[in-house]
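One protein chain is absent from this view; the other protein chains keep their places.
Up next is subunit A:
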Amino acid sequence: MSKDNQILEEFTSKEYEHGWSVNYEVDEAPIGLNEEIIKWISAKKEEPTWLLEWRLKAFRTWQEMQEPDWANVTYPKVDFQKLRYYSAPKQQKKAKSLEEVDPELLAIYERLGISMNEQKRLQGIAVDAVLDSVSVATTFKGTLAKLGIIFCSFSEAVKEHPELVKKYLGSVVPMTDNYYAALNSAVFSDGSFCYIPKGVRCPMELSTYFRINAANTGQFERTLIVAEDDAYVSYLEGCTAPQRDENQLHAAVVEIYAATNAEVKYSTVQNWFPGDKEGKGGIYNFVTKRGICAGDNSKISWTQVETGSAVTWKYPSCILKGDNSIGEFYSVAVTNNYQQADTGTKMIHIGKNTKSRIVSKGISAGKSQNSYRGQVQVMKRASNARNFSQCDSLLMGDRCGAHTFPYIDINNPTAKVEHEATTSKIGEDQIFYCNQRGIATEDAVALIVNGYAKEVLNQLPMEFAVEAQKLLALTLEGSVG
């Protein structure tokens, strides 16, 4: 075995850090999926009739649909009748403020390093914490409310702001968009809702932290972000789950709406349990994320650091409808052991002078498979559309795979589309060079990988960038030695 491989062998053996689970009393739906379950969920959440009907319509459509098989991933089919679709920690009554939230639940987040205590939190980040199916706490609500910003759980938004939810729900990702989006529309339980009124720049980062705790439970959250004219918001999302032998399903939908001159920045650090070294367990992460630059001069920027999940199927996309609108996608996807990721983006140019930029950095180690799948579509009336795509792959060892599937569809002769792709390996030479300067191999790999991913990491808010750097090092720890 060459040194490279030995190095990688050892480097791929780090255990998942957030693999613990906690026992608490739960309120849960019976196992299985049918119209009765959907009615049960809707009733539990005291939803209005229109929403129940919306769910049922999604469910009926979903039943007619086929699970997609075009992604470059293989996994045993999910038995949707064996899952539980709702599980919530039991709380005596709905908490009105942070002080009323069960301290045990807050302790779960403390253990993950996410303090829900407003005084303790670093200035400038408001958090909505989602545990299994429901949102347990949202911080800094009062501060934000003064500016007219709504940041709350999705269930609360349904109750307090039904007109906004009704207007935007499904407007970017229609309930029938795809198999998992339809499933999510039928059974989604909670998530975050964020509304930035006209002319307001949100002064702090808004953040949602998702944690799956219950076994055999799917998490189907729904996030809706609306930025009115001239509004700005930066939104962060983080995810972890306990280590379990069975695969767990996570099928989320995120919708972003940006009006004229609005800007939304959406950052994700995804660290769902990736399965163990033998590929047992782990989260199936089948997510639909899409934003629409509805107004002129609007901008949506996706940044993602994907390190977890056994199987990832995710394409955060931008529909560039407004003239001069801009879509961006920055991604680092790391796969190790037996992880599989098929991720990328879609940039749909509809308006004139629209621009998109794609920077995708894949890192594959162990026996993992990492695919970039991206689509750039320029419609007929999108004159002067510009796209730049850069897809780099970094391979660690010789048993992993990196794949690139770019689709380009141009219907306007004035379009300029550029695509660059590179594949490289972490070289023995680079590691030896670092060693010769006194740097241990693990630190050398962390240094090299972070350097490689720098362009994407630079897009993250400061505090998140530091976390992401550590996470990259941790995910690959043990794969080089």
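As a working rule, a contact is a pair of C-beta atoms (placed from the backbone, for glycine too) under 8 Å apart; a residue touches a chain by one contact, two chains touch by 3 or more; residues count from 1.
The rule is short, and it goes like this: contacts and distances are computed from a predicted model.
The chain that is not shown carries the UniProt protein name "Iron-regulated ABC transporter ATPase subunit SufC", picked from "(2Fe-2S)-binding protein", "Iron-regulated ABC transporter ATPase subunit SufC", "histidine kinase" or "Cytochrome C oxidase subunit III". For subunit A, the residues in touch with the chain missing from this view are 3, 427-430, 432-441, 443, 447-448, 450-455.
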